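Complex shown without one protein chain; remaining protein chains in place.
Chain lettering (A, B and C) follows the sequence in which the chains are written, and residue indices restart at 1 in each chain.
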Amino acid sequence: MIGCALIGYGYWGPNIARVLHESPRTKLRWCCDLEQGKLGKFARRYPGANTTTRVADVLDDAETELVCVVTPISTHFDLAARALERGKHVFVEKPLAASTDEAQKLVKLAAKHKRILMVGHVFEYSPPVRKIKEILDRNELGKIHYISCTRVNLGIHQKDVSVIWDLAPHDVSILLYLLGEEPRRVSAMGRACIQKRIPDVAFMNLEFPSGVIAHVEISWLSPSKIRNTIVVGSKKMLIYDDTQISEKVKIFDHGVNYHDPETFGEFHLSYRTGDIVSPKVDTYEPLSAEIEHLLDCVEKGTKPVSDGLSGLRAVRVLESADRSLANGGKPVAY
Amino acid sequence: MIGCALIGYGYWGPNIARVLHESPRTKLRWCCDLEQGKLGKFARRYPGANTTTRVADVLDDAETELVCVVTPISTHFDLAARALERGKHVFVEKPLAASTDEAQKLVKLAAKHKRILMVGHVFEYSPPVRKIKEILDRNELGKIHYISCTRVNLGIHQKDVSVIWDLAPHDVSILLYLLGEEPRRVSAMGRACIQKRIPDVAFMNLEFPSGVIAHVEISWLSPSKIRNTIVVGSKKMLIYDDTQISEKVKIFDHGVNYHDPETFGEFHLSYRTGDIVSPKVDTYEPLSAEIEHLLDCVEKGTKPVSDGLSGLRAVRVLESADRSLANGGKPVAY
Amino acid sequence: MIGCALIGYGYWGPNIARVLHESPRTKLRWCCDLEQGKLGKFARRYPGANTTTRVADVLDDAETELVCVVTPISTHFDLAARALERGKHVFVEKPLAASTDEAQKLVKLAAKHKRILMVGHVFEYSPPVRKIKEILDRNELGKIHYISCTRVNLGIHQKDVSVIWDLAPHDVSILLYLLGEEPRRVSAMGRACIQKRIPDVAFMNLEFPSGVIAHVEISWLSPSKIRNTIVVGSKKMLIYDDTQISEKVKIFDHGVNYHDPETFGEFHLSYRTGDIVSPKVDTYEPLSAEIEHLLDCVEKGTKPVSDGLSGLRAVRVLESADRSLANGGKPVAY
Partner (left out) sequence: MIGCALIGYGYWGPNIARVLHESPRTKLRWCCDLEQGKLGKFARRYPGANTTTRVADVLDDAETELVCVVTPISTHFDLAARALERGKHVFVEKPLAASTDEAQKLVKLAAKHKRILMVGHVFEYSPPVRKIKEILDRNELGKIHYISCTRVNLGIHQKDVSVIWDLAPHDVSILLYLLGEEPRRVSAMGRACIQKRIPDVAFMNLEFPSGVIAHVEISWLSPSKIRNTIVVGSKKMLIYDDTQISEKVKIFDHGVNYHDPETFGEFHLSYRTGDIVSPKVDTYEPLSAEIEHLLDCVEKGTKPVSDGLSGLRAVRVLESADRSLANGGKPVAY
């Protein structure tokens, strides 16, 4: 049984608590939060665990092996660093940290103390994204031309971070996971419509060394919820619509054929539209798969799919987008 | 009866011919095209009109008052200029010309010769866009925060111009029409996936003096056809989906309420979601409305909604997008 | 605090248990089920309540005022009757009983013992159906012409009752609730595709004294889940699609206008298509509203919206449909 502590019982923390509690491999030992009211709620649900407002209580507990940090982004670094230094394995909600610099330090600390550092890029564990990864890995789409992602809805405005740090980590982690490369250039344009200095709508562009380009549209100000990813390859194309109950992923056997000048006098393009297949996609809960993977890594000492480096790479994109935004949309090269 | 000539009988020309022919106000006198095969097709449908491969035949005809230029973009300027100089009213398919410089010269020529110059920004005459214009003009959405447009489908790749000059004129003309202002900064990122040096996917950003931002995604390489425009205002929001048969426009009585710090200790946001209304939208053909408007202007000597200046403003955006694209996505200021 | 007992902890029982437990007005005292395994699950979640396999334990408990019967349909009558006879208020899951005769006896028993008898017609408490009832009550649709309901999905096949007794109670209760009248004729056609003698697809027709006709299509064998109700009135029309997350109810200002022979020589029809409005619909859980209403009735001694008579009327429709089905689809008159 892995002794676990949870730091942060706000919006997402209760979900982590539930999954940790339900796993037969863990013993949920602590919940730490600054607000007594939240600790009270936790205690009513999990009377067997301890609560505290002091992080030190958690870190001092020798039987706590794994610390899950589910707090505001600005506190990720400090909490994760302290836990790693005390020899704990650490899970941090996305994004890993508030800056590349902080993320880099966490990666080093984890290496130094030989501890697992995992970031909660939950979509890397979701059935449709896993299915798309399989499809790309067996080269079913051919060479990728571009990917376009839209993640917009009404709310919830954050007060400390922009929509880029709140919603884009999902798409950025999906893009890096699917493509297996880091962008060489990032730009962003956006607007702070409701709160001053906190953009609530943004359009990000990423250019990758392979030539792939990607676009991410994110907004807290949209009349309807859209969760759409289009992946266009040289052989096939794919749409992933996460708002659908069934048919979340559709593969289109569509493409453009290039016909030789020798045959036609000059080159000539034709369009191919074939079957559209919506492959069966598993229906397990992404968060459960994420936490099970975390526990596997802790037990076996293996590297998580979304390890510290993965978290660092995502943070670098967000930071670059922020810099571009501050600089009038000028692209930021890596 | 307005004597009309059509130059160009390719993809779009036949539609113009049909509408001109059906109007009781016009006499379709000429069709000019470089390909005899196309002239033959025209002649079979409209045996009462003349055909020619020589533009001079058209321009020399004193009874031709109105010349419609529906040719490849690179020829717009030369043909329109010659027609204006010969005292003809001129309609040019979108975009007005291949450069700001050309567009500007056409505007001047039209003024000098006191002739109508109109560009085929057909969406400015389409029922849903007209309805949205009404909605904005009566301030139903409040202050506009941002507009996001998507216009993607599979094909048809052009050989001479990029997707920016082929598809974006629609969205750019819609944006300028709805907002009534020119952007102060334009940027674009894209990729030439199929043909070298001819981008077939692009992401454009526009920033306007009023603070409104707009985004335009265009592609010839998309598995499914999307024609979507989201307009987010401070009071309400709107979605225009041109692929729908009914309910093309939906107004969402949704918004964010800002609550005063005095009431709550610190400021506080809440979300309002009300009725969604899909207003009745007329169903006439946009092209007919466009040509009727053209004929009105010719008859009465009035200024078209999509006049030469309107065409010039759209071309300036496209040209700026091209420059940004050539410059790695760096925004181009006006 | 109303002392409550739950009989039946199968598919739906746990939901009732949750809502009873969360209400501040109740004390969940008992769960009775024939399977120890289910009682074990209940006990882990609600350690403060008692479990038993004997109904008598529940009925003998003087502090249990309200008994909720959530068992297979064939047992509804016996359990509900025994509870009423012991002076308990009784809630029975839909349908109220396995026959009109049984339902009638329950209604009489409840009257005799002056106890609340309520049936779990949960849709009568759901926000979209309540909204539609409001719309009909203020005559917004005009005179109702017809209603067509579709409720199909893949599974879950029951072993003891047909799809008519499993799915149709929802639509039948909605129809009776909306129209406020009982049909005068019912027919049904169906087929037992998978299990012998247990129809898993059926088409029901209802004719009402007012002239309204209604159709109900129900199936456990459908490739996709459909929950659709179309209400056509003389002034407006309405679609209720319960699979949508937003826009569950849409009101169409569409209709047919009858023009007088005097004006046109002969009579003449024209079509009117106006705005489509999706009114804001509350988002509370129907089951919670149902149970709160039950508790109100118990506390105040008032008649439930879905009282025993309401349950009886629904059972009469189901029974008639069964008779028609057994008789080759011949309509059954009331």
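Basically, a residue touches a chain if its C-beta (ideal position, glycine included) is under 8 Å from a C-beta of that chain, and two chains touch if they have at least 3 such contacts.
Please read these numbers as outputs of a predicted model, since none were measured by experiment.
**Student:** For a quick check of understanding: of C:Leu34, C:Ile213, C:Leu287 or C:Val305, which residue touches the chain that isn't displayed?
**Tutor:** Checking the options C:Leu34, C:Ile213, C:Leu287 or C:Val305, the one contacting the hidden chain is C:Ile213.
**Student:** Looking beyond the chains shown, say which of C:Asn15, C:Thr52, C:Gln104 or C:Ser222 touches the absent one.
**Tutor:** C:Ser222
**Student:** Check the options C:Thr53, C:Asn139 or C:Thr273 and report the residue that touches the missing chain.
**Tutor:** C:Thr273
**Student:** Any idea which of C:His145, C:His293 or C:Arg323 touches the chain not displayed?
**Tutor:** Looking across C:His145, C:His293 or C:Arg323, the contact with the absent chain belongs to C:His145.
**Student:** List every residue of subunit A that touches the chain not included in the displayed model.
**Tutor:** Subunit A touches the chain not shown through residues 246-247, 253, 273-280.
**Student:** Spell out the interface residues on subunit C facing the chain that's missing from view.
**Tutor:** Where subunit C meets the chain not shown: residues 145-146, 148, 152, 154-155, 157, 185, 187, 189-191, 193-195, 201, 203, 205, 207, 211, 213, 215, 217, 219, 221-224, 230, 232, 234, 237-239, 250, 252, 254, 256, 258, 269, 271, 273, 276, 328-331.
Basically, only the chains that are shown with their structure count from here on.
**Student:** Taking the mean of all protein CA atoms as the centre, name the chain whose own CA mean is closest to it.
**Tutor:** A
**Student:** Out of every possible chain pairing, which has the most C-beta contacts?
**Tutor:** Top-ranked chain pair by contacting C-beta pairs: A-B.
**Student:** Between subunit B and subunit C, what is the separation of their C-alpha centroids in Å?
**Tutor:** Computed value for the inter-centroid distance: 53 Å.
**Student:** What parts of subunit C, by residue number, touch at least two of the other chains?
**Tutor:** Within subunit C, the residues that touch at least two other chains are 246.
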